[in-house]
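Dropping a structure here in structure tokens format, bear with me for questions.
Yeah, one chain of the complex is gone here, protein chain that is, but the others are all in their spots.
By written order: A, B and C. Residues from 1 in each chain.
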């Protein structure tokens, strides 16, 4: 049986009494806390918190929780917060180009029930991977791109994504740069996988750069997309060892293992409502 | 300036209202919480918590906190708890035999101020490393051991350790097995480093066993010492890759890197009061 | 263009002149060596070597290389050797039960051309994953198993595998124990993935055992199958960190990432003819 809980993700200026106020609010309304994590950034003097509680028996009806919390607690402490209900499945769109390793990894987790998510659409600038979407019975939409049509195509993509009520977007080795306008429609709601351990080897062809620099470790980085390319808040990173024996095709092959696992880790974190972006960084509650 | 805080490590049967009760108790007495972590083991139905708060301005005097907390909160919820004050330096005894790598690693951290700890004594069954203790100006005590004198020597060690008000003991590659009686005097207060990724390769000569089995990964494990050899609660583990090219001396050399780092990680965790043993496992708050 | 090379995998008692004899043999017959690795196990006094050379211009025709090498070099030094031609695609059978993560990982690499391999059949004791084989257009054969029919079914499997000229078998989370008789038909030609860092947590339900022991690291191990369960030569291992926060489903989820990557690493090594089993260990040339 699926658990029926609510999750609050909170941040605000650090001050006394924050934890006690939130926990009292929940406790006084008969909300059983099943998970609580908090963090204070002492450089930024910011407080961050994730709290999850059982809705069965909670005194405040779901549709009023946001208002009650805001009125009684949130505004008092200058909080910003997100409220999520675990019974509501997140809706995730996937963007791909021609490489299939991340896509298969995502779809396997989706099909096997590892993730509790809906995938209303796969969008691509090529038809190369349409057959995979077809095999899995997922809606595939082609948006071919060139300099002339980019603005119009992105506008159509935005309209489609909004009509499908998409919560967030995953770029599963999507080899196009999204315009600032597109990104601004989905702030901290687009997850990318970059094939290097950022901030090393930003931009295109990072495995070639890694080879030329002679590093002994390569990596992959999943991050939210912002207007600054490869500069968005990092969600997850992982690395593996390489040696002089690894030519560029070896780096690409080893890197793909990292890419798919790191991207899926970031998606998992997002699905669990365990990641809280703040400025150019993330708090990843575990 | 050193922070002036108190830390409560708590566990009890899981039940409603635990977090709220503790945080209200602190908040109502003007205690500013600076860190809080909790965990519920849903198999064992046990609740675990670490909370740290500032003592400046706290309404209850230090010497009464334990009584007040126990009376108002602890006994009500059937809690077991430890109360620590960060201004009180922990006192750590070190046991060694003939290998110096863990000892130097510990002493470097001590000397450089990385750790806030006192080391009232280094105990050994050999004189081999006495010169190191002398160089660092630390009290060194030799307790030579044989079958005939073991009980008497251990009794003398216990007396010495108690007279020095030792909080916990570190076995830094101490190559003797402590008797059950010795261990029972320091429950969950003796930290050992075992040179394998337990539970693989228990007992003596784990690198020889690893070589013979042909593993591709070796490890080290730091754990509390219990009456069951190599079965105590694990605090920290780490591993590194090896290959067919690594003969036994290579495994020993690579393993030493793991041993010293893993042991020091476990000690750090202990010094921060971030580890809570429960039955044969640990909660390591981070 | 595919490279046209031959590979010799050699082992024999260590003695003087081995490398020089093999390289002279190739050089004198106009064979350009493009890769050479050797290893001496000084415990076992055994010599191991992998050498790859270009066939274009090599003076000895492919079908006579084995005889010439054996007559002129191999028998003189009491060598055992395997000779492989890279233009000949290996043929790999896959055994599965109900879990799909390793299967998808393998099939994605196959479809995308990452691996140069043929997959003549997927065999299972359940129909659960037949739809995947169908989607990928791969021959799927069901061999339902019970105590009464096991010997007969295995005999049928062996016949099928032989008729399909299968080079080696991959157990991609196949949840049945193969009989000694079955294994004896494919010595060092069956690759399994075990979901623990062997030799820790042999047998069934290793994630439950890992949880109960409270380890801070979990792993996965790919090995050749031998008559001794979970004791075969290890080809590849990897690990990841876990904590007290990871309940059994978390260990299973994290472990799956390891399982698929470690199994695919072992298969890659096999496809490259870079693994040489000897007794209960492997030499993995890289």
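By our rule, a contact is a pair of C-beta atoms (placed from the backbone, for glycine too) under 8 Å apart; a residue touches a chain by one contact, two chains touch by 3 or more.
Just so you know, these numbers come straight off a predicted model, no measurement behind them.
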Of A:237, A:257 or A:270, the residue in touch with the unshown chain: A:237
Given B:32, B:100, B:237 or B:282, the one touching the chain that is not displayed: B:100
Touch list for chain A against the chain that is not drawn: 39, 41-43, 48, 197-201, 211, 213-217, 219, 233-239, 243-245, 247, 280-284, 286
On chain C, residues whose C-beta touches the chain left out of the figure: 16-17, 19-21, 23-24, 26-27, 32-38, 40, 241
In chain B, positions touching the absent partner: 99-101, 104-105, 107-109, 111-112, 114, 135, 243, 245, 253, 256-257, 261, 264, 268, 286
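Going forward, only the chains that are shown with their structure count from here on.
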Proportion of interface numbers common to chain A and chain B (over half same, under half different): same
Euclidean distance of C-alpha centroids - chain B vs chain C, Å: 42
Inter-chain centre distance, chain A versus chain B - centres from mean C-alpha coordinates, in Å: 37
Sites on chain B at which at least two other chains make contact: none
